[in-house]
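Only one protein chain is missing from this complex, and each of the others stays in its spot.
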Amino acid sequence: MKNTIRQVFHSSKFLVGFIIFVAILLTVWIYPFFNPGNPLEMIGVGTFAKPGTYVSLYDALNTRTETLRLPDADHKRVSYLLSDADRVSMLEWFDIMDIDVSGLDATDTDALLDLWFKNYDPSVKPKGMTQAKRNFYKRLDKSVQQIRMADTLKVMHPEEGELVERSSVTKTDYVNVGDVANVKALPLGTDNFGRDVLKELVSATGTSIIIGLIAGIVATLIGLTLGLLAGYVGGLVDDIIMFITNIFTVIPSFVLLILISYSIGQEQRGATVVALVIGLTSWTWTTRSVRSQVISLRSRDHVNLSKLSGHSLVRIIVTDILPYIASYVVMAFILQVSSGILSEAQLSLLGLGPKTTVTPTLGLMMNWAMLYSAHTNGSWWAYFPVILTITLISFSLNLMNTGLDQVFNPTLRD
Amino acid sequence: MKGYRKYFGKKILWFFITLIAALILNFILPRLMPADPVSAITGKMASGMTDASAVQEIYKRYEAEFGTNKPMLTQFFIFLKNLMHGDLGTSFSQYPRKVSDIISSAIGWTICLQLPAILVGWLLGNLLGALAAYIRKGFDKVLLPVALFMSNVPAFGMAVTLLVLFAVKLKIAPIAGGYAFDMIPNMSWRFVRSVITHYQLPFWSIVLVSIGGQAIGMRSMSIYELNADYVKYARFLGIKDRKIVGYVFRNAMLPQVTGLAMSIGTMIGGALVAEIIFSYPGLGSTMYSAVTAADYPLISATTLIITIMVLVVTFLLDIIYGFIDPRVKAAQFDS
Partner (left out) sequence: MGKVMLEIRDLKTKYVTRFHEDVFAVDGVSFKIEEGKSLGVAGESGCGKSTLALSMMGYYFPPLHYISGDIIIDGQNISGLDPDTVRKTVLGKEIAYIPQAAMNALNPTQRIIRFVEDVIHAHDPKADKKEIRELAEARFAELGLPKDVLDKHAVELSGGMKQRTVIAVSTILSPKVLIADEPSSALDVTSQKMVIKMMRELMEKGYIKSMLFITHELPLLYNVTDDIMVMYAGQIVEKGTAKEMVFDPVHPYSHGLMGSILVPEAGTRGSTLTAIPGTPPNLKKPPQGCRFAERCAYAKDECRYHGVPEKPFGEGRSYRCLMSVEQLREVYEHE
């Protein structure tokens, strides 16, 4: 036993898979200690805030400032505020005015603006340009001027309907982030409901793994029981079990999942129920492989000896059969867990996942992201980490499985 | 010939048994719902409708179509009889469209997308797997982990990734649909071209996902075959390596046909979900809209059609396999 375990951990594939999976589990366990609270709490108003660290502007204004004269501050500010669309518009203007822009890099903000201020003249009326377009260029020019020139921003304070100037902020004012009372790091931004994606993701990963585990346990238990019965008892029992198993092997389990999930109805469909249903529809592989293993074991000497000694069926199964098929069962279980997680995700995408208000799952997060078109509006943080997590979980489980397979089936070893 | 007859006879018998089992399941599962199915369904359906007479209409129509007031067994025979006539009931959400109409407009899209995609994925995967097994060394070392990782990307994940990359960012492919939204299906060149451009992303996302798993299977199968005794023997009789590699790949590829038959049920689930991501006008999207609209007859019919499709494909693959692999014939004689 000890030797087997050592051998298993010698397999680099198993080890890599194991490390990834344990890292995911540890994250799921430890992260909530650092960031406690309800993962479905809507902290943001509005949808899809970008990932990053958010600093309360209000608090920042009330924080003691230091004056820093950083040499490239102006440059950075302008480059950041001048959008790509504005740059393109400027280039269009140059083009219309027949200004040579060869050698100009649109991302070089200073050169672009220099050229702009040198050549832009609001009084010129290029042929074929609409009034609206000309006004657009005037506005563009003004805002660019402002970004460059203005030294201070006035901060107004609304009080009894009257706006009173409260303070002014200069370009060289800096506050220490540590001094600002309210800073919120959202490494993965917020989702369509304004919820912290990272927190949600960690919680969802936990739930999805639990769903996978429950589904895996259910499927393995059913598969093991049926496989043992069919293989060991044989005869009519075997025929009946294999008849049913063969039918369910061909009928796509995904279809059964849909039918059952739909029949159960939205209200009854908690995460546990979904997990049970997935387990109920995915036991056929385990049954088949356990059965064929048991049949090859059935006539071995040590089993016959046990039979002759009058040991009970349960005892024979537990002491003479189970230890020999344990590796297969473990491998089948690992695959069930990984396919269970995937099934949940697919069901949720169809709108047949666990009911939405209690706990997030990876599938539900994916479903929400798709419903709110995160993929078409560039909010990658709402779906990409989910896909990556599902892939990593299933990758790690499959690696472990391949590693085990190589240890227990030496013919596959290279 | 006796071996083949026995084999095909067995396969045909199994096809019908599983078909009947699938029909029964499809019939009975929704009827095991805790509440009275009809009122639950019509209740759900009609919640958006204010007109009481419309609710009444749906209820009556449903009762008549499915005979829900009659005993289960009679209902089942009505279900079978309707099915024979291609009558799958009336859609709730697209009332009064016939379910069979909706399905028949979607099924072609699904077949034309999934079948080639799964086949191409299977072929490419096998090719890569064989290559990995033959070349080994560095190629194998790089390809295997990549294939393993790829095979674990869920189909919808691959779909979203491709969509964002090629449609949203690079803008070289359309975002959604089976053809440009401003077109009416016809046989013009413009329409066909639109269909082809819309086809690419869904197609490749399914292909990419299926390649990995197939490649891994084929690789270990080929390694197993490359070490077989007949390889060594053929070499020592002076047969060229290229010819021997041909033997090996043929022998390794044949069991992959059954592998495909066995996994097609699982693959179709992922592929249908990928359709949703692209709003592809196939069965996957039909099912999605049916679920969102709680359109019970449509859900039931879609699942049934998908099951039948999978059964037929599995059956055909089994038959093909029986013809091309002489080991099957030998096995039939043995038993």
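We just call them A and B in the order they show up, numbering each chain from 1.
Here is the rule we go by: a contact is a pair of C-beta atoms (placed from the backbone, for glycine too) under 8 Å apart; a residue touches a chain by one contact, two chains touch by 3 or more.
Since the structure is predicted, the reported quantities are computational estimates derived from the model, not experimental observations.
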| item | value |
| --- | --- |
| Touch partners, limited to displayed chains, of the chain removed from view | B |
| Sole residue of B:141, B:190 or B:232 that reaches the chain not shown, by the stated touch rule | B:232 |
| Residues from chain B at the interface with the omitted partner, ascending | 228-230, 232-240, 243, 247, 250-251, 254, 325-327, 329-330, 333 |
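As a working rule, only the chains that are shown with their structure count from here on.
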| item | value |
| --- | --- |
| Residues of chain B that touch chain A when the two form their complex | 14, 17-18, 21-22, 25-26, 29-30, 32-34, 40, 136, 148-149, 151-154, 156-157, 160-161, 163-164, 168, 175, 220, 223-224, 262, 265-266, 268-270, 272-273, 276-277, 287-288, 291-292, 296, 299-300, 303, 306-307, 310-311, 314 |
| Contact footprint of chain B on chain A as seen in their complex | 246-247, 249-260, 262-265, 268, 338-339, 342-343, 345-346, 349-352, 366, 370, 375-376, 378, 380, 383-384, 387, 390-391, 394-395, 398-399, 402, 411-412, 414 |
